[in-house]
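Other chains of the complex are left out, but the ones given are in their true place.
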């Protein structure tokens, strides 16, 4: 039985680790807050009290962390994954981070005889729970093949998109599309509401045609119910769009709508929405359209 | 057997009329260019050589025309539908036009004892051929019920969204979302291409997660193959976004991304792309990113 060290048991990591347990893997989980680890143990996993414990003896190590510096430290830092992993270990980083950081990590791994894949995911908390994530994988094809079976336990669309870092580049594109689609949906709903159209009927019929999307299907209900607890936080999506903007600028490619929605999301965050689900773009559109709502202008809180 | 007069046998109207024939209706079709009518006859329909012929004896009249003035003239003009329709006829206008025009038509119909629905559709040529259109219907609930069976022959999602004009308002929102989603997809593809990612793999994995959409599924293949023959012409989508902009401005609602993509689509048209499929937004993003392509700067041609 393959042993998997799983580091990072947050909103996404916890259900992914649970699905690996459910698929029969020996999962040893680590998280900074101990409660998260206990929850995994309750589902049949094992507990690690340090990165070292999660890594030692594992054939596969999966990391699911918030941002580039987190991954850099957990993998390459003192007492990190590379310090404890045996040669031949397969590191699968499912975090969404900068492509150049993924490439640097892959290089550092290679130098230690560790195999590395960047494997960011899309599908949100629901996809993580259902095990239907879409996984965009960068790295060596042989390593992709080796990881495939494990990834089948957490995702339903698993594609090798190129060398190290390519997974992150595709994830960046994914985040551009998702942010934009959320904003378009928000604009459509405010537009329809102002014209007195019943929103539930509209969402139903929009979903059946060319305007249909995973965003509409998964996020419109929460928008209509005005539930904006995350899910995926505005702060994180803002971070991701920073990656997109930098990569687009460096490559000299135009992303007019992408840049525009990045601006809108930054503004939502500045207005105190950083901890809300990214579907709270609806609140921003409402404000811009003159409606008062629960989005408190509270700059201090978000910085 | 219900007799249906079908006026407007273009890219969308022709397959819709064919599906009605296939569902067993007696369809008598009219189009300005006779070839279109002959094609319907070849599929089992009957030919009308005038609006009058298509309307007389029909219990249901369906119109599928390019723009507001076309519908105004065909319905309310001299020798138009209202001139020839008997009281009780059900007029279903599947065209995408201005909501206020739909309301005016409904009122004119009511004065003549004709029942009217605005029933614009989404799903594109493919949806029309497959009979899987999404149909957003405005008008009286009783008339909606009366039209439902007929509409089942051309669409799979059929929803009553409000009184006369509401169908058009929802279609406007639909067009906002579709244009924006096309542009986001185009930006993502150019971004990925500039970073050396294999586009087919990227499209596959993007489609499996939160970035998935009907636009991605139906339009990405043509974008990758660089096939931009319509389908749905830029000229028409530009017209539709004019409706959206006017309605948003009148209602005081903010549609920042909608307004932005309207600007980009207008620019694509100004550059000679009016006759291309709206997925040609890809060409515009490429140009903005410094790539030469088949989008000829040829202002005269588009005006």
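Here are a few things to note about the model shown:
We call the chains A and B, going by the order they appear; numbering starts again at 1 in every chain.
Keep in mind that, in the parts below, a residue touches a chain if its C-beta (ideal position, glycine included) is under 8 Å from a C-beta of that chain, and two chains touch if they have at least 3 such contacts.
For clarity, every value in this text was computed on a predicted model and none was experimentally measured.
Shown here are 2 copies of a single protein sequence; counted across the entire complex in this file, the number of copies is 4.
Convention: only the chains that are shown with their structure count from here on.
Centroid to centroid, with C-alpha atoms defining each point, chain A and chain B lie 36 Å apart. Of all residues in chain B, those touching chain A in their complex are 99, 121-124, 127, 132-136, 155-162, 166, 169-170, 172-174, 176-178, 180-181, 183-185, 187-192, 194-198, 201-202, 204-216, 218, 244, 247-248, 251-258, 260-261, 264, 285, 288-290.
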